[in-house]
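A single protein chain has been removed from this complex, and every other one stays in its place.
Let's look at chain A:
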Amino acid sequence: MEKKTQAVNTPVQTDERKVREQLSDLMRRCGNPEKPDPQAREELNRLISREGMAKEVMKQMDGLYDMALNQRINLYTQADFMREMLLFKCIQLKEELGYLAGNPLERLAIEQIVLCWLNLHLTELSYSNALSQPHDIAVGIYWEKRVTLAGKRYSRALGTLAKVRNLKLTLQVNNAQNQIINNG
């Protein structure tokens, strides 16, 4: 007899869903250009800063970039010298983009840029390596597509940082009290 499985919503899942619903509703209300809703904006600010939504997201994303970076390098090469060189280049790029002086949102955007840059760089290396050998047309098309997508992803990441800086969006983490403050 087939056993039916029932989806059980734990309190944490229910809370998360509730917050997500609330968030999407507030974002819809804030994003309406015809009817500016200052109350919704205030609510959104409260949800982000005081209720720690941003803090949660930051916590989740913290370390994910490093992990993705290392995984990508390990996938490409096992040689210690190459690995160290790529990591060094990534750190250098981060510093050039102003990682240390940036606010948490800028930092995330910079991490994304570095990851996309590495992705593009490694894809181009693999592309030239694969196409220098005799290959069929399907392999050529596959690598062409990969390089194009990696290039687009890198441009998008750069665009995100540019937007964050142009709009002067800030998301400060108050380390002293372990709080996140959104400067609206």
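Here is the rule we go by: a contact is a pair of C-beta atoms (placed from the backbone, for glycine too) under 8 Å apart; a residue touches a chain by one contact, two chains touch by 3 or more; residues count from 1.
By our rule, contacts and distances are computed from a predicted model.
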item: Chain not displayed: protein name in its UniProt record ("Transposase", "Xylulose kinase", "Dipeptide transport system permease protein DppB" or "Glutathione import ATP-binding protein GsiA"); value: "Transposase"
item: Residues of chain A in contact with the chain not shown; value: 23, 26-27, 30-33, 36, 41, 44-45, 48, 53-54, 57, 60-61, 64-65, 68, 71-72, 75, 105, 108-109, 112, 115-116, 119, 139, 142, 146, 149, 153, 156-157, 160, 163-164, 167, 169, 171, 182-184
